[in-house]
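The complex appears here minus one protein chain, its other protein chains still in place.
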């Protein structure tokens, strides 16, 4: 009963079938094969961005770091939330790939930055002063690391602030599909139509084996990104396996269906938790992640039965006050079933 | 009829089967799963190195750059052959991962460095002088980029030179298995028993989808390499697919059988070329690569029929002197068949 | 009437005389001269640290960045105050020299970090987790960027926290001498005896033309620092001019006398400001910097008369509310005279 991560789930059958199908005969390496062109084209179509620069890599950290490396110069600040994956969970990959850019942290509930907090953070980095690092791109995560979802006007408002200072906006879309499912919007609406300049379009967490696309709406950095990808060791020699995953992921709306399924299971889980005495949400779940304060007894029962999920935050010592609820992160991926959700709820309920 | 690269071939059925089998249920991400531990252990057993530090990545460039990044400091020289993959084909990945180390180039026929050339190159970098970059690790490729194979005593002789100066020895084993097949030796004999300190143990070119192992015989840099892997974006969230490939690759000697098959087809190809009027080898083929000077007419026939392979060297203009032979690189991978070899030879022969 | 910076003052006569004296005849370049050895020895004696590794550079940013580069690995966090010079005023030099380390910001009044805030910041960077950057050195500034002075027990308390986590402690001593003058302690007492591992020992702000010493009490990184200094372009070919400055700076306690004079003028200035209606200190001045809220009229008079000093903080718009005081930073250097102090006070008083 694994609710630890959407990375803990398997690949979807359609994705695996595509990989198997791609394994026929020979194909020119390093992306010089027709499958790659097809996959790239599908992403451009999906984003309604016929000129977008698109590059496939295998990990989300690579996608984020490469995207940021073409947006930020080494002496610039990247504005992100304190809880952002690029700040907290990539062991300094953005610093490495940018050649030493600084991450300037922005506050906000639910790991969402507000326009006011962003503007304040930008102001604090002196523009035009040689002593300070310079103002660089803004990076937001959708769905955020704490499960919140930016509404389209919220993205636009952040983009407006960025643009006011001449800065670009990057979107870490590790759970891009789940956000589209929640908002009922198109990829274009959630990105360039809302003022986003570059996207890490995630596949891995949502049913792929390992594939992410860096999508940059301005073509001018396309070659630079190819070189940075190679130099980072992220150009696959047998690139067809990346292409095949991405192609299948987009075909017939699979990406969205997988996310809708994950979100639906999460909603079911949330519904069940609402009825659990002593449970309360850190914030209302909207995508495929739940952050919930649980009674310790409920948590202990689930652990004893082998359920897997992470506690959240610094102060979650297991030997803490038994009266204090414990904050848990529960994640549903595409493969999660109602049965699995109900089993976990039953453990929590202790019946 | 693709002889362009061992990267052009498909994955072996056993490897694909393992990936499919790994796609069951959930598994803790980032290598925190039992499959990973099993794969690592198998590599340690294969290398007879129970304490080795082993790390899986998806590309050869990542494996090389990460291995070198723990062997070389930013102000050191890495000694390698002028034709080495790390120098010529990784877009500066070693410089990137080491933080700016310099590649000091060594000469030698067949892309093999000689002990004398190595010693001379090391001497030329002043030890103890603050103005020069300092002496760092030596890196060799086995099988070399020009198809030559270091005999074990040759590796030992290079290792002796390195050790004389207190330097470590890295082996780029993109075609490690093919070399073992040629030499009839064990992985241990070709590495630590011959004085090699770190290996990029390749799987991708030899029947995997994309997996390589960094193997370092000294445990002291294990944690540093884990951090560098993460920071480089090379820690897979769904790590099980890397582990499954590597586990299957080693099981029951598959790695060696695949290489033996590739080498055998290559030998058959070489045999056929020996009988081709006007053909001559750049050097005697010993593994799974052939570098052969071909009559232009033979080459033209193969191209016209859709054969795929690369020309080699700078001066191979297709519109060159029709009387001058053209230097071609032909590569056999595990999936190459006798039929395919004979078809190519028939094209060359023009019959 | 320049109170803008201790960098605005001239060099002391003794320092200039030493530079002139050093300009006789030839001397082997790059520090291979006897003057250098003498200067290094004097620093070791001053710090009562016969084994310290000592390296001269020309700027404080170079001293800090080089010191940190041997203390921090690229994937580590450097813990410093939000207002630290290394964070706010070096355009990312620490990130550049360390190869991409992250500065983790600690809060505290007067730009002083408290042990509690430091411990909390260290806790927030997960030790042992590959996803997060790792815990690296702590860096404090003495005198702080907001004019506060750490008492010796305060340094010891921070050192205790660092040591608890196995971390090293760096001290940015751009105003080292002024702090010693304030505390009446020895350099050894303010550094290694209090648990400091590495110091940027400043000379430039206190009467030199441009010289700082990196002092590291553990010899093991001495050669690495020499290489990093050269690689950073900070090894002077005519090194004697750095050595001569530093030698004269230490001889006969000049360093301390210059700082005592600056501090005394600052105390006189503070005394005068205490009597100024409407003026109030941001915090009680203890070294050679005053941060004072001034009535706008007083400020306007000083500006009109050509006085030079910086406003402090983000919200100091000159066209702000005339009733709101304005926060000014006033700095006295060694060359500041009572007459100059009284002239500024007279302007503020408007008499």
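In order of appearance the chains are A, B and C, and numbering begins at 1 in each one.
Here is the rule we go by: contacts are C-beta pairs under 8 Å (C-beta built on N, C-alpha and C of every residue); 3 or more make two chains touch, one makes a residue touch a chain.
Every value quoted in this text rests on a predicted model; they were computed, and no experiment measured them.
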| item | value |
| --- | --- |
| Shown chains that the omitted chain touches within the full complex | A, B, C |
| Touch with the omitted chain, as defined above, among A:231, A:265, A:286 or A:329 | A:231 |
| Absent-chain interface as seen on chain C, which is shown | 2, 4-5, 7-11, 16, 19-20, 23-30, 57-63, 65-66, 90-93, 96-97, 204-205, 209-210, 227, 230-238, 241, 308, 335 |
| Residues of chain A (touch criterion as defined above) contacting the omitted chain | 30, 73-75, 99, 130-131, 134, 224, 226-228, 230-231, 235 |
| Touch list for chain B against the chain that is not drawn | 74-75, 88-92, 95-96, 98-103, 105, 123-124, 130-134, 314 |
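In this text, only the chains that are shown with their structure count from here on.
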| item | value |
| --- | --- |
| Per-chain CA centroid nearest to the all-protein CA mean | A |
| Taking each chain's C-alpha mean as its centre, the one farthest from chain B | C |
| Mean-CA-position distance for chain C and chain A (Å) | 42 |
| Chain centre separation (chain B, chain C; CA means) in Å | 51 |
| Distance between the centres, which are taken as Cα means, of chain B and chain A, whole angstrom | 34 |
| Residue list for chain B, restricted to those that touch at least two other chains | 30, 227, 230-231, 235 |
